[in-house]
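A protein chain is absent from this complex, but the other protein chains hold their places.
The first chain written gets the first letter, and so on, giving A and B; residue counts start at 1 in each chain.
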Amino acid sequence: MALRAALRNKSTLSGLLSQWSSCSSNGRVCVSPVLFAQRRNNSTSQKIKVDFDQSTGVAVMRFQSPPVNSLSLDFLTELCISVEKLEMDKSCRGVIITSTQPKVFSAGLDILEMYGKSPEHYREFWRAVQEMWLKLYGSNMVTIAAINGSSPAGGCLMSMTCDYRIMADNPRYTIGLNETLLGIVAPPWFKDTMSNTVGHRQTEMALELGLLYNPSEALKIGLVDQLVPEDQVLTTATQMMSKWLAIPDHARHLTKSMMRKPTIDKLTSNREADIQHFVNFISKDSIQKSLGMYMEMLKKRRG
Amino acid sequence: MALRAALRNKSTLSGLLSQWSSCSSNGRVCVSPVLFAQRRNNSTSQKIKVDFDQSTGVAVMRFQSPPVNSLSLDFLTELCISVEKLEMDKSCRGVIITSTQPKVFSAGLDILEMYGKSPEHYREFWRAVQEMWLKLYGSNMVTIAAINGSSPAGGCLMSMTCDYRIMADNPRYTIGLNETLLGIVAPPWFKDTMSNTVGHRQTEMALELGLLYNPSEALKIGLVDQLVPEDQVLTTATQMMSKWLAIPDHARHLTKSMMRKPTIDKLTSNREADIQHFVNFISKDSIQKSLGMYMEMLKKRRG
Partner (left out) sequence: MALRAALRNKSTLSGLLSQWSSCSSNGRVCVSPVLFAQRRNNSTSQKIKVDFDQSTGVAVMRFQSPPVNSLSLDFLTELCISVEKLEMDKSCRGVIITSTQPKVFSAGLDILEMYGKSPEHYREFWRAVQEMWLKLYGSNMVTIAAINGSSPAGGCLMSMTCDYRIMADNPRYTIGLNETLLGIVAPPWFKDTMSNTVGHRQTEMALELGLLYNPSEALKIGLVDQLVPEDQVLTTATQMMSKWLAIPDHARHLTKSMMRKPTIDKLTSNREADIQHFVNFISKDSIQKSLGMYMEMLKKRRG
(Lines give C-alpha, C1' and ligand atoms only; values in the text may rest on other atoms or scores of the structure.)
Protein backbone atom coordinates (compact mmCIF):
# COMPACT_ATOMS: atom_id res chain seq x y z
CA MET A 1 0.00 0.00 0.00
CA ALA A 2 2.95 2.30 -0.50
CA LEU A 3 1.24 3.88 -3.48
CA ARG A 4 -1.79 4.69 -1.48
CA ALA A 5 0.42 6.15 1.21
CA ALA A 6 2.06 8.16 -1.51
CA LEU A 7 -1.22 9.71 -2.51
CA ARG A 8 -1.97 10.39 1.13
CA ASN A 9 1.28 12.16 1.75
CA LYS A 10 1.02 15.42 -0.08
CA SER A 11 4.62 16.35 0.59
CA THR A 12 6.04 13.46 -1.42
CA LEU A 13 4.62 11.44 -4.26
CA SER A 14 1.14 12.82 -3.96
CA GLY A 15 2.44 16.30 -4.48
CA LEU A 16 4.30 15.05 -7.50
CA LEU A 17 1.14 13.45 -8.82
CA SER A 18 -0.61 16.81 -8.78
CA GLN A 19 2.33 18.37 -10.52
CA TRP A 20 2.28 15.71 -13.20
CA SER A 21 -1.19 16.79 -14.12
CA SER A 22 -0.03 20.33 -14.60
CA CYS A 23 3.00 19.34 -16.63
CA SER A 24 1.00 17.21 -19.02
CA SER A 25 1.01 18.23 -22.65
CA ASN A 26 -2.15 17.53 -24.59
CA GLY A 27 -3.25 15.25 -21.82
CA ARG A 28 -0.26 12.90 -21.99
CA VAL A 29 1.49 12.98 -18.67
CA CYS A 30 5.23 13.50 -18.57
CA VAL A 31 6.94 11.72 -15.74
CA SER A 32 10.47 10.67 -14.97
CA PRO A 33 11.18 7.00 -15.77
CA VAL A 34 12.88 6.57 -12.42
CA LEU A 35 9.78 7.52 -10.48
CA PHE A 36 7.69 5.34 -12.71
CA ALA A 37 9.88 2.33 -12.11
CA GLN A 38 9.61 2.82 -8.39
CA ARG A 39 5.91 3.00 -8.61
CA ARG A 40 5.59 -0.06 -10.80
CA ASN A 41 7.44 -2.07 -8.20
CA ASN A 42 5.03 -0.92 -5.57
CA SER A 43 1.87 -1.72 -7.50
CA THR A 44 -0.10 -4.62 -6.07
CA SER A 45 -3.25 -4.49 -8.22
CA GLN A 46 -5.67 -6.20 -5.91
CA LYS A 47 -8.82 -4.31 -6.66
CA ILE A 48 -8.31 -3.88 -10.37
CA LYS A 49 -7.04 -6.48 -12.82
CA VAL A 50 -5.32 -5.07 -15.87
CA ASP A 51 -4.77 -7.17 -18.98
CA PHE A 52 -2.81 -5.43 -21.68
CA ASP A 53 -2.61 -7.04 -25.10
CA GLN A 54 0.53 -5.75 -26.81
CA SER A 55 -0.62 -7.09 -30.17
CA THR A 56 -3.76 -4.96 -30.26
CA GLY A 57 -2.58 -2.08 -28.08
CA VAL A 58 -5.70 -2.48 -25.97
CA ALA A 59 -5.88 -2.94 -22.20
CA VAL A 60 -8.88 -4.25 -20.29
CA MET A 61 -9.25 -2.99 -16.72
CA ARG A 62 -11.52 -5.24 -14.67
CA PHE A 63 -12.89 -3.87 -11.39
CA GLN A 64 -12.82 -6.77 -8.90
CA SER A 65 -13.42 -5.19 -5.52
CA PRO A 66 -16.26 -7.05 -3.76
CA PRO A 67 -19.03 -6.61 -3.23
CA VAL A 68 -19.80 -3.58 -5.45
CA ASN A 69 -16.55 -1.98 -6.64
CA SER A 70 -16.99 0.98 -4.30
CA LEU A 71 -14.63 3.82 -5.05
CA SER A 72 -12.66 3.72 -1.82
CA LEU A 73 -9.42 5.59 -1.38
CA ASP A 74 -7.54 2.34 -2.04
CA PHE A 75 -9.55 1.64 -5.17
CA LEU A 76 -9.11 5.17 -6.53
CA THR A 77 -5.39 5.14 -5.82
CA GLU A 78 -4.95 1.86 -7.63
CA LEU A 79 -7.10 3.08 -10.51
CA CYS A 80 -5.06 6.27 -10.94
CA ILE A 81 -1.80 4.38 -10.91
CA SER A 82 -3.09 1.81 -13.39
CA VAL A 83 -4.35 4.43 -15.81
CA GLU A 84 -1.15 6.40 -15.55
CA LYS A 85 0.95 3.33 -16.28
CA LEU A 86 -1.02 2.58 -19.39
CA GLU A 87 -0.98 6.23 -20.42
CA MET A 88 2.80 6.28 -20.29
CA ASP A 89 3.15 3.06 -22.25
CA LYS A 90 3.21 4.31 -25.84
CA SER A 91 2.14 0.91 -27.11
CA CYS A 92 -1.16 1.16 -25.23
CA ARG A 93 -3.70 3.01 -27.35
CA GLY A 94 -7.01 2.06 -25.78
CA VAL A 95 -8.56 0.97 -22.48
CA ILE A 96 -11.81 -0.85 -21.79
CA ILE A 97 -13.12 -0.61 -18.23
CA THR A 98 -15.54 -3.24 -16.95
CA SER A 99 -16.50 -5.18 -13.82
CA THR A 100 -16.06 -8.75 -12.61
CA GLN A 101 -18.67 -8.28 -9.89
CA PRO A 102 -22.15 -9.62 -10.65
CA LYS A 103 -24.89 -7.03 -11.35
CA VAL A 104 -22.77 -3.99 -10.65
CA PHE A 105 -20.29 -1.93 -12.64
CA SER A 106 -19.45 0.31 -9.69
CA ALA A 107 -21.59 1.56 -6.83
CA GLY A 108 -19.73 4.88 -6.81
CA LEU A 109 -17.87 6.73 -4.06
CA ASP A 110 -17.42 4.69 -0.91
CA ILE A 111 -19.63 6.28 1.73
CA LEU A 112 -17.40 4.92 4.48
CA GLU A 113 -14.70 7.32 3.28
CA MET A 114 -17.07 10.24 3.80
CA TYR A 115 -18.56 9.32 7.17
CA GLY A 116 -17.07 9.90 10.62
CA LYS A 117 -13.57 10.59 9.38
CA SER A 118 -11.19 13.50 9.91
CA PRO A 119 -11.01 16.58 7.66
CA GLU A 120 -7.56 15.37 6.59
CA HIS A 121 -9.07 12.09 5.46
CA TYR A 122 -11.86 13.84 3.54
CA ARG A 123 -9.24 16.04 1.91
CA GLU A 124 -7.15 13.09 0.83
CA PHE A 125 -10.17 11.19 -0.40
CA TRP A 126 -11.51 14.07 -2.47
CA ARG A 127 -8.13 14.68 -4.04
CA ALA A 128 -8.14 11.06 -5.18
CA VAL A 129 -11.64 11.44 -6.63
CA GLN A 130 -10.48 14.50 -8.56
CA GLU A 131 -7.36 12.66 -9.72
CA MET A 132 -9.42 9.73 -11.02
CA TRP A 133 -11.62 12.09 -13.03
CA LEU A 134 -8.69 14.11 -14.37
CA LYS A 135 -6.84 10.97 -15.46
CA LEU A 136 -9.84 9.35 -17.13
CA TYR A 137 -11.53 12.41 -18.68
CA GLY A 138 -8.18 13.74 -19.90
CA SER A 139 -6.78 10.45 -21.14
CA ASN A 140 -5.21 10.36 -24.57
CA MET A 141 -6.10 6.70 -24.90
CA VAL A 142 -9.43 5.66 -26.36
CA THR A 143 -11.54 4.81 -23.32
CA ILE A 144 -14.63 2.60 -23.56
CA ALA A 145 -16.94 1.73 -20.68
CA ALA A 146 -18.31 -1.83 -20.84
CA ILE A 147 -21.08 -1.27 -18.31
CA ASN A 148 -22.14 -4.77 -17.31
CA GLY A 149 -24.13 -3.82 -14.22
CA SER A 150 -25.60 -0.93 -12.26
CA SER A 151 -23.59 2.26 -12.30
CA PRO A 152 -24.88 4.91 -9.89
CA ALA A 153 -23.13 8.10 -8.74
CA GLY A 154 -19.35 7.80 -9.08
CA GLY A 155 -19.85 4.72 -11.24
CA CYS A 156 -21.84 6.84 -13.67
CA LEU A 157 -19.17 9.53 -13.51
CA MET A 158 -16.44 7.04 -14.48
CA SER A 159 -18.60 5.84 -17.37
CA MET A 160 -19.15 9.38 -18.58
CA THR A 161 -15.42 10.08 -18.71
CA CYS A 162 -15.06 7.45 -21.43
CA ASP A 163 -15.18 8.06 -25.17
CA TYR A 164 -17.95 5.50 -25.65
CA ARG A 165 -20.40 3.67 -23.39
CA ILE A 166 -21.88 0.22 -24.00
CA MET A 167 -24.39 -1.00 -21.42
CA ALA A 168 -25.91 -4.43 -20.74
CA ASP A 169 -29.55 -4.38 -21.82
CA ASN A 170 -30.85 -5.61 -18.48
CA PRO A 171 -33.83 -3.56 -17.21
CA ARG A 172 -32.80 -4.17 -13.60
CA TYR A 173 -29.59 -2.20 -14.05
CA THR A 174 -29.56 1.54 -13.59
CA ILE A 175 -27.16 4.41 -14.22
CA GLY A 176 -27.21 8.02 -13.09
CA LEU A 177 -25.90 10.67 -10.70
CA ASN A 178 -28.22 10.10 -7.76
CA GLU A 179 -26.34 12.14 -5.14
CA THR A 180 -29.35 14.25 -4.06
CA LEU A 181 -31.15 11.08 -2.92
CA LEU A 182 -28.47 10.79 -0.23
CA GLY A 183 -28.78 14.46 0.70
CA ILE A 184 -25.47 15.32 -0.94
CA VAL A 185 -24.71 17.27 -4.10
CA ALA A 186 -22.86 16.34 -7.27
CA PRO A 187 -19.98 18.85 -7.58
CA PRO A 188 -19.68 21.22 -10.55
CA TRP A 189 -17.31 18.99 -12.52
CA PHE A 190 -19.66 15.99 -12.20
CA LYS A 191 -22.33 18.36 -13.52
CA ASP A 192 -20.11 19.60 -16.35
CA THR A 193 -19.28 16.04 -17.39
CA MET A 194 -22.95 15.10 -17.49
CA SER A 195 -23.91 18.30 -19.26
CA ASN A 196 -21.27 17.58 -21.92
CA THR A 197 -22.89 14.16 -22.34
CA VAL A 198 -26.66 14.72 -22.24
CA GLY A 199 -27.06 18.51 -22.35
CA HIS A 200 -28.13 21.14 -19.83
CA ARG A 201 -31.81 20.30 -19.39
CA GLN A 202 -31.47 16.56 -18.89
CA THR A 203 -28.63 17.22 -16.46
CA GLU A 204 -30.69 19.72 -14.47
CA MET A 205 -33.60 17.32 -14.06
CA ALA A 206 -31.37 14.28 -13.48
CA LEU A 207 -29.31 15.98 -10.79
CA GLU A 208 -32.21 17.68 -9.00
CA LEU A 209 -34.16 14.43 -8.80
CA GLY A 210 -31.16 12.12 -8.42
CA LEU A 211 -32.53 10.12 -11.34
CA LEU A 212 -31.35 6.58 -12.01
CA TYR A 213 -32.12 5.50 -15.57
CA ASN A 214 -32.64 1.97 -16.78
CA PRO A 215 -30.67 1.06 -19.93
CA SER A 216 -33.45 2.02 -22.38
CA GLU A 217 -33.94 5.41 -20.77
CA ALA A 218 -30.19 5.97 -20.60
CA LEU A 219 -29.87 5.23 -24.31
CA LYS A 220 -32.77 7.54 -25.13
CA ILE A 221 -31.23 10.58 -23.44
CA GLY A 222 -27.73 9.75 -24.67
CA LEU A 223 -26.27 8.78 -21.29
CA VAL A 224 -25.04 5.55 -22.93
CA ASP A 225 -24.33 5.02 -26.61
CA GLN A 226 -25.34 1.42 -27.19
CA LEU A 227 -27.20 -1.47 -25.52
CA VAL A 228 -26.31 -5.12 -26.07
CA PRO A 229 -27.19 -8.40 -24.33
CA GLU A 230 -25.19 -8.80 -21.15
CA ASP A 231 -22.90 -11.53 -22.45
CA GLN A 232 -21.89 -9.37 -25.44
CA VAL A 233 -20.88 -6.21 -23.60
CA LEU A 234 -17.15 -6.90 -23.61
CA THR A 235 -16.94 -8.34 -27.12
CA THR A 236 -18.88 -5.36 -28.46
CA ALA A 237 -16.53 -3.02 -26.61
CA THR A 238 -13.57 -4.78 -28.24
CA GLN A 239 -15.11 -4.46 -31.70
CA MET A 240 -15.94 -0.82 -31.13
CA MET A 241 -12.38 -0.20 -29.94
CA SER A 242 -11.07 -1.33 -33.34
CA LYS A 243 -13.22 1.31 -35.00
CA TRP A 244 -11.81 4.03 -32.74
CA LEU A 245 -8.22 2.82 -33.21
CA ALA A 246 -8.60 3.16 -36.99
CA ILE A 247 -8.31 6.92 -36.47
CA PRO A 248 -4.76 8.37 -36.45
CA ASP A 249 -3.83 8.83 -32.79
CA HIS A 250 -2.40 12.33 -33.00
CA ALA A 251 -5.48 13.74 -34.73
CA ARG A 252 -7.79 12.04 -32.26
CA HIS A 253 -5.75 13.23 -29.26
CA LEU A 254 -5.85 16.83 -30.36
CA THR A 255 -9.57 16.63 -31.11
CA LYS A 256 -10.39 15.05 -27.75
CA SER A 257 -8.30 17.63 -25.95
CA MET A 258 -10.06 20.46 -27.82
CA MET A 259 -13.43 19.11 -26.72
CA ARG A 260 -12.54 18.47 -23.07
CA LYS A 261 -9.80 20.90 -22.10
CA PRO A 262 -12.09 23.80 -21.08
CA THR A 263 -13.96 21.51 -18.67
CA ILE A 264 -10.74 20.03 -17.29
CA ASP A 265 -9.16 23.46 -16.89
CA LYS A 266 -12.08 24.57 -14.73
CA LEU A 267 -11.16 21.97 -12.13
CA THR A 268 -7.39 22.14 -12.36
CA SER A 269 -7.47 25.90 -11.82
CA ASN A 270 -9.78 25.48 -8.84
CA ARG A 271 -8.67 22.23 -7.31
CA GLU A 272 -7.80 23.27 -3.75
CA ALA A 273 -10.96 25.36 -3.39
CA ASP A 274 -13.00 22.42 -4.64
CA ILE A 275 -11.40 20.19 -2.00
CA GLN A 276 -12.02 22.75 0.73
CA HIS A 277 -15.64 23.07 -0.39
CA PHE A 278 -16.11 19.31 -0.21
CA VAL A 279 -14.50 19.05 3.23
CA ASN A 280 -16.66 21.86 4.62
CA PHE A 281 -19.81 20.37 3.16
CA ILE A 282 -19.23 16.75 4.15
CA SER A 283 -18.15 17.73 7.68
CA LYS A 284 -21.50 19.36 8.42
CA ASP A 285 -23.53 17.67 11.14
CA SER A 286 -26.63 17.61 8.94
CA ILE A 287 -24.78 15.91 6.09
CA GLN A 288 -23.12 13.39 8.39
CA LYS A 289 -26.55 12.63 9.83
CA SER A 290 -28.01 12.13 6.34
CA LEU A 291 -25.23 9.74 5.41
CA GLY A 292 -25.65 7.88 8.70
CA MET A 293 -29.34 7.38 8.04
CA TYR A 294 -28.62 6.24 4.51
CA MET A 295 -26.17 3.62 5.71
CA GLU A 296 -28.67 2.41 8.33
CA MET A 297 -31.22 2.02 5.55
CA LEU A 298 -28.76 0.06 3.43
CA LYS A 299 -27.99 -2.26 6.38
CA LYS A 300 -31.69 -2.93 7.00
CA ARG A 301 -32.23 -3.70 3.31
CA ARG A 302 -29.45 -6.23 3.35
CA GLY A 303 -30.50 -7.64 6.74
CA MET B 1 -52.37 49.11 -5.72
CA ALA B 2 -49.84 50.28 -3.18
CA LEU B 3 -47.55 47.41 -4.09
CA ARG B 4 -47.54 48.34 -7.69
CA ALA B 5 -46.83 51.90 -6.76
CA ALA B 6 -43.99 50.58 -4.66
CA LEU B 7 -42.42 48.86 -7.61
CA ARG B 8 -42.91 52.01 -9.65
CA ASN B 9 -41.17 54.20 -7.14
CA LYS B 10 -37.56 53.24 -7.37
CA SER B 11 -36.60 55.39 -4.41
CA THR B 12 -38.66 53.38 -1.95
CA LEU B 13 -39.83 49.81 -1.97
CA SER B 14 -38.87 49.13 -5.55
CA GLY B 15 -35.29 50.01 -4.81
CA LEU B 16 -35.44 47.68 -1.87
CA LEU B 17 -36.82 44.91 -4.00
CA SER B 18 -33.80 45.10 -6.26
CA GLN B 19 -31.56 45.01 -3.26
CA TRP B 20 -33.30 41.96 -1.92
CA SER B 21 -32.25 40.05 -4.98
CA SER B 22 -28.67 40.85 -4.38
CA CYS B 23 -28.78 39.91 -0.71
CA SER B 24 -30.29 36.53 -1.40
CA SER B 25 -28.28 33.49 -0.41
CA ASN B 26 -28.65 30.41 -2.55
CA GLY B 27 -31.70 32.01 -4.10
CA ARG B 28 -33.64 32.38 -0.87
CA VAL B 29 -34.39 36.05 -0.38
CA CYS B 30 -33.66 37.67 2.96
CA VAL B 31 -36.04 40.46 3.84
CA SER B 32 -36.97 42.25 7.01
CA PRO B 33 -40.18 40.90 8.61
CA VAL B 34 -41.44 44.43 9.11
CA LEU B 35 -41.35 45.23 5.43
CA PHE B 36 -42.89 41.90 4.64
CA ALA B 37 -45.79 42.51 7.02
CA GLN B 38 -46.43 45.87 5.41
CA ARG B 39 -46.48 44.29 2.04
CA ARG B 40 -48.73 41.46 3.09
CA ASN B 41 -51.29 44.03 4.31
CA ASN B 42 -51.15 45.75 0.99
CA SER B 43 -51.55 42.66 -1.11
CA THR B 44 -54.89 42.44 -2.83
CA SER B 45 -54.36 39.39 -5.05
CA GLN B 46 -56.84 40.19 -7.72
CA LYS B 47 -55.03 38.81 -10.73
CA ILE B 48 -53.52 35.75 -9.11
CA LYS B 49 -55.21 33.41 -6.66
CA VAL B 50 -52.83 31.61 -4.32
CA ASP B 51 -53.92 28.50 -2.42
CA PHE B 52 -51.33 27.21 -0.05
CA ASP B 53 -51.86 23.81 1.55
CA GLN B 54 -49.89 23.72 4.79
CA SER B 55 -50.29 19.95 5.06
CA THR B 56 -48.50 19.24 1.78
CA GLY B 57 -46.26 22.30 1.64
CA VAL B 58 -47.51 23.00 -1.86
CA ALA B 59 -49.05 26.21 -3.17
CA VAL B 60 -51.11 26.54 -6.33
CA MET B 61 -50.95 29.93 -8.06
CA ARG B 62 -53.86 30.44 -10.44
CA PHE B 63 -53.60 33.21 -13.01
CA GLN B 64 -57.08 34.78 -13.25
CA SER B 65 -56.59 37.99 -15.16
CA PRO B 66 -59.10 38.13 -18.07
CA PRO B 67 -59.06 37.71 -20.88
CA VAL B 68 -55.60 36.14 -21.41
CA ASN B 69 -53.46 36.63 -18.28
CA SER B 70 -51.34 39.27 -19.98
CA LEU B 71 -48.21 40.11 -18.05
CA SER B 72 -49.08 43.72 -17.29
CA LEU B 73 -47.14 45.74 -14.74
CA ASP B 74 -49.90 45.05 -12.21
CA PHE B 75 -49.84 41.33 -12.93
CA LEU B 76 -46.06 41.10 -12.72
CA THR B 77 -45.97 43.07 -9.48
CA GLU B 78 -48.55 40.82 -7.91
CA LEU B 79 -46.74 37.74 -9.18
CA CYS B 80 -43.40 38.84 -7.72
CA ILE B 81 -44.96 39.61 -4.35
CA SER B 82 -46.80 36.29 -4.30
CA VAL B 83 -43.71 34.27 -5.14
CA GLU B 84 -41.65 36.16 -2.60
CA LYS B 85 -44.20 35.53 0.14
CA LEU B 86 -44.18 31.82 -0.55
CA GLU B 87 -40.39 31.76 -0.83
CA MET B 88 -40.09 33.28 2.63
CA ASP B 89 -42.56 30.86 4.14
CA LYS B 90 -40.34 27.96 5.17
CA SER B 91 -43.30 25.62 5.20
CA CYS B 92 -43.88 26.17 1.47
CA ARG B 93 -41.70 23.78 -0.54
CA GLY B 94 -43.36 23.77 -3.95
CA VAL B 95 -45.48 25.93 -6.26
CA ILE B 96 -47.67 24.94 -9.17
CA ILE B 97 -48.56 27.74 -11.59
CA THR B 98 -51.66 27.40 -13.77
CA SER B 99 -54.46 29.41 -15.34
CA THR B 100 -58.17 29.80 -14.69
CA GLN B 101 -58.73 31.44 -18.07
CA PRO B 102 -60.08 29.19 -20.81
CA LYS B 103 -57.64 28.17 -23.59
CA VAL B 104 -54.76 30.29 -22.39
CA PHE B 105 -52.02 29.89 -19.81
CA SER B 106 -50.65 33.38 -20.39
CA ALA B 107 -50.46 35.49 -23.53
CA GLY B 108 -47.15 36.96 -22.41
CA LEU B 109 -46.01 40.54 -21.92
CA ASP B 110 -48.82 43.07 -22.15
CA ILE B 111 -48.22 45.04 -25.34
CA LEU B 112 -50.12 48.00 -23.91
CA GLU B 113 -47.27 48.47 -21.44
CA MET B 114 -44.82 48.76 -24.34
CA TYR B 115 -46.79 51.05 -26.66
CA GLY B 116 -47.09 54.83 -26.48
CA LYS B 117 -45.77 55.14 -22.96
CA SER B 118 -42.94 57.17 -21.44
CA PRO B 119 -39.36 55.94 -21.08
CA GLU B 120 -39.93 55.93 -17.33
CA HIS B 121 -42.84 53.58 -17.78
CA TYR B 122 -40.88 51.26 -20.06
CA ARG B 123 -38.08 51.26 -17.51
CA GLU B 124 -40.41 50.33 -14.68
CA PHE B 125 -42.13 47.68 -16.75
CA TRP B 126 -38.92 46.01 -17.84
CA ARG B 127 -37.58 45.97 -14.30
CA ALA B 128 -40.73 44.08 -13.29
CA VAL B 129 -40.25 41.59 -16.14
CA GLN B 130 -36.67 41.00 -14.99
CA GLU B 131 -37.83 40.63 -11.39
CA MET B 132 -40.42 38.03 -12.34
CA TRP B 133 -37.80 35.98 -14.16
CA LEU B 134 -35.23 36.31 -11.37
CA LYS B 135 -37.77 35.25 -8.75
CA LEU B 136 -39.07 32.27 -10.69
CA TYR B 137 -35.87 31.00 -12.30
CA GLY B 138 -33.97 31.43 -9.03
CA SER B 139 -36.64 30.03 -6.75
CA ASN B 140 -35.61 27.49 -4.14
CA MET B 141 -39.08 25.99 -4.23
CA VAL B 142 -39.95 23.22 -6.64
CA THR B 143 -41.83 25.00 -9.43
CA ILE B 144 -44.11 23.15 -11.84
CA ALA B 145 -45.97 24.71 -14.76
CA ALA B 146 -49.41 23.21 -15.34
CA ILE B 147 -49.83 24.64 -18.83
CA ASN B 148 -53.55 24.33 -19.51
CA GLY B 149 -53.71 26.62 -22.54
CA SER B 150 -51.62 28.54 -25.04
CA SER B 151 -48.42 30.00 -23.74
CA PRO B 152 -46.69 32.33 -26.19
CA ALA B 153 -43.80 34.75 -25.51
CA GLY B 154 -43.66 35.74 -21.82
CA GLY B 155 -46.04 32.88 -21.06
CA CYS B 156 -43.49 30.48 -22.50
CA LEU B 157 -40.73 32.22 -20.54
CA MET B 158 -42.62 31.74 -17.26
CA SER B 159 -43.13 28.07 -18.11
CA MET B 160 -39.43 27.62 -18.87
CA THR B 161 -38.41 29.02 -15.49
CA CYS B 162 -40.12 26.07 -13.80
CA ASP B 163 -38.47 22.80 -12.81
CA TYR B 164 -41.02 20.77 -14.75
CA ARG B 165 -43.62 21.48 -17.45
CA ILE B 166 -46.86 19.56 -18.00
CA MET B 167 -48.99 20.70 -20.96
CA ALA B 168 -52.56 19.96 -21.96
CA ASP B 169 -52.54 17.69 -24.99
CA ASN B 170 -54.77 19.94 -27.06
CA PRO B 171 -53.44 20.49 -30.60
CA ARG B 172 -54.94 23.98 -30.72
CA TYR B 173 -52.67 25.19 -27.94
CA THR B 174 -49.22 26.52 -28.73
CA ILE B 175 -46.11 27.49 -26.82
CA GLY B 176 -42.98 29.36 -27.88
CA LEU B 177 -41.02 32.60 -27.90
CA ASN B 178 -42.62 34.30 -30.91
CA GLU B 179 -41.25 37.81 -30.38
CA THR B 180 -39.80 38.21 -33.89
CA LEU B 181 -43.29 37.84 -35.36
CA LEU B 182 -44.10 41.18 -33.71
CA GLY B 183 -40.89 42.76 -34.94
CA ILE B 184 -39.32 42.67 -31.49
CA VAL B 185 -36.49 40.57 -30.13
CA ALA B 186 -36.31 38.15 -27.22
CA PRO B 187 -33.60 39.50 -24.90
CA PRO B 188 -30.46 37.48 -24.08
CA TRP B 189 -31.83 36.04 -20.85
CA PHE B 190 -34.98 34.77 -22.61
CA LYS B 191 -32.57 33.18 -25.07
CA ASP B 192 -30.40 31.71 -22.32
CA THR B 193 -33.43 30.23 -20.58
CA MET B 194 -34.61 28.60 -23.79
CA SER B 195 -31.13 27.41 -24.68
CA ASN B 196 -30.83 25.79 -21.23
CA THR B 197 -34.11 24.02 -21.98
CA VAL B 198 -33.94 22.89 -25.62
CA GLY B 199 -30.32 23.55 -26.64
CA HIS B 200 -28.63 26.05 -28.93
CA ARG B 201 -29.86 24.93 -32.34
CA GLN B 202 -33.56 24.61 -31.50
CA THR B 203 -33.36 27.99 -29.77
CA GLU B 204 -31.72 29.63 -32.77
CA MET B 205 -34.38 28.40 -35.16
CA ALA B 206 -37.25 28.99 -32.74
CA LEU B 207 -36.22 32.58 -32.00
CA GLU B 208 -35.36 33.54 -35.58
CA LEU B 209 -38.69 32.27 -36.87
CA GLY B 210 -40.74 33.13 -33.79
CA LEU B 211 -41.93 29.53 -33.75
CA LEU B 212 -45.02 28.51 -31.81
CA TYR B 213 -45.10 24.75 -31.19
CA ASN B 214 -48.17 22.62 -30.64
CA PRO B 215 -47.97 20.28 -27.64
CA SER B 216 -46.59 17.28 -29.58
CA GLU B 217 -43.87 19.38 -31.18
CA ALA B 218 -43.06 21.01 -27.85
CA LEU B 219 -42.68 17.59 -26.22
CA LYS B 220 -40.50 16.37 -29.06
CA ILE B 221 -37.95 19.17 -28.73
CA GLY B 222 -38.10 19.13 -24.92
CA LEU B 223 -39.84 22.47 -24.49
CA VAL B 224 -42.35 20.68 -22.24
CA ASP B 225 -41.75 17.47 -20.28
CA GLN B 226 -45.11 15.72 -20.39
CA LEU B 227 -48.49 15.89 -22.14
CA VAL B 228 -51.75 14.85 -20.47
CA PRO B 229 -55.44 15.32 -21.26
CA GLU B 230 -56.55 18.81 -20.38
CA ASP B 231 -58.60 17.81 -17.33
CA GLN B 232 -55.61 15.99 -15.82
CA VAL B 233 -53.02 18.76 -16.03
CA LEU B 234 -53.37 19.94 -12.45
CA THR B 235 -53.72 16.50 -10.86
CA THR B 236 -50.65 15.31 -12.75
CA ALA B 237 -48.76 18.37 -11.59
CA THR B 238 -49.72 17.56 -8.00
CA GLN B 239 -48.55 13.96 -8.36
CA MET B 240 -45.30 15.04 -9.97
CA MET B 241 -44.76 17.54 -7.17
CA SER B 242 -44.76 14.69 -4.64
CA LYS B 243 -41.96 13.05 -6.57
CA TRP B 244 -39.88 16.24 -6.48
CA LEU B 245 -40.60 16.81 -2.79
CA ALA B 246 -39.21 13.35 -1.96
CA ILE B 247 -35.74 14.84 -2.53
CA PRO B 248 -34.07 16.47 0.49
CA ASP B 249 -34.61 20.22 0.08
CA HIS B 250 -31.06 21.38 0.82
CA ALA B 251 -29.48 19.04 -1.72
CA ARG B 252 -32.03 20.02 -4.35
CA HIS B 253 -31.57 23.76 -3.64
CA LEU B 254 -27.81 23.57 -4.04
CA THR B 255 -28.12 21.50 -7.20
CA LYS B 256 -30.68 23.86 -8.76
CA SER B 257 -28.53 26.85 -7.88
CA MET B 258 -25.46 25.20 -9.41
CA MET B 259 -27.35 24.66 -12.66
CA ARG B 260 -28.92 28.11 -12.91
CA LYS B 261 -26.64 30.55 -11.12
CA PRO B 262 -24.37 31.33 -14.10
CA THR B 263 -27.40 32.28 -16.19
CA ILE B 264 -28.93 34.34 -13.38
CA ASP B 265 -25.63 36.09 -12.65
CA LYS B 266 -25.44 37.24 -16.27
CA LEU B 267 -28.59 39.30 -15.81
CA THR B 268 -28.04 40.50 -12.24
CA SER B 269 -24.60 41.84 -13.17
CA ASN B 270 -26.05 43.62 -16.20
CA ARG B 271 -29.50 44.62 -15.08
CA GLU B 272 -29.44 48.37 -15.62
CA ALA B 273 -27.81 48.07 -19.03
CA ASP B 274 -30.44 45.52 -20.00
CA ILE B 275 -33.19 47.93 -18.98
CA GLN B 276 -31.58 50.79 -20.90
CA HIS B 277 -31.25 48.56 -23.95
CA PHE B 278 -34.94 47.66 -23.78
CA VAL B 279 -36.02 51.28 -23.35
CA ASN B 280 -33.91 52.43 -26.31
CA PHE B 281 -35.19 49.62 -28.49
CA ILE B 282 -38.87 49.85 -27.63
CA SER B 283 -38.86 53.66 -27.95
CA LYS B 284 -37.79 53.51 -31.59
CA ASP B 285 -40.35 54.83 -34.06
CA SER B 286 -40.04 51.72 -36.20
CA ILE B 287 -40.71 49.41 -33.26
CA GLN B 288 -43.63 51.47 -32.01
CA LYS B 289 -45.05 51.36 -35.52
CA SER B 290 -44.66 47.56 -35.67
CA LEU B 291 -46.45 47.16 -32.35
CA GLY B 292 -49.18 49.54 -33.47
CA MET B 293 -49.78 47.50 -36.59
CA TYR B 294 -49.82 44.30 -34.60
CA MET B 295 -52.46 45.65 -32.24
CA GLU B 296 -54.56 46.81 -35.18
CA MET B 297 -54.36 43.30 -36.59
CA LEU B 298 -55.44 41.80 -33.27
CA LYS B 299 -58.42 44.20 -33.12
CA LYS B 300 -59.52 43.24 -36.61
CA ARG B 301 -59.26 39.53 -35.80
CA ARG B 302 -61.49 39.95 -32.79
CA GLY B 303 -63.87 42.29 -34.63
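One rule holds in what follows: a contact is a pair of C-beta atoms (placed from the backbone, for glycine too) under 8 Å apart; a residue touches a chain by one contact, two chains touch by 3 or more.
Everything quoted here is computed from the prediction, not taken from an experiment.
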Worksheet item: Which of these, B:T100, B:T180, B:Q226 or B:Q288, touches the one chain of the complex that we don't see?
Response: B:T180
Worksheet item: Which residue among B:L112, B:L209 or B:L298 touches the omitted chain?
Response: B:L209
Worksheet entry | Residues of chain A (touch criterion as defined above) contacting the omitted chain | 163-164, 195-199, 222, 225, 243-244, 247-248, 250-252, 254-256, 258-260
Discussion item. Take the complete complex as the reference. Which residues in chain B touch the chain that isn't displayed?
Written reply: 179-186, 188, 191, 199-201, 203-205, 207-210, 286, 290
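We take it that only the chains that are shown with their structure count from here on.
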Worksheet, complete the sentence: Note to self: chain A rotates onto chain B (CA fit) by an angle, in degrees and to the nearest 5, of 120
Worksheet entry | CA centroid of chain A to CA centroid of chain B, Å | 40
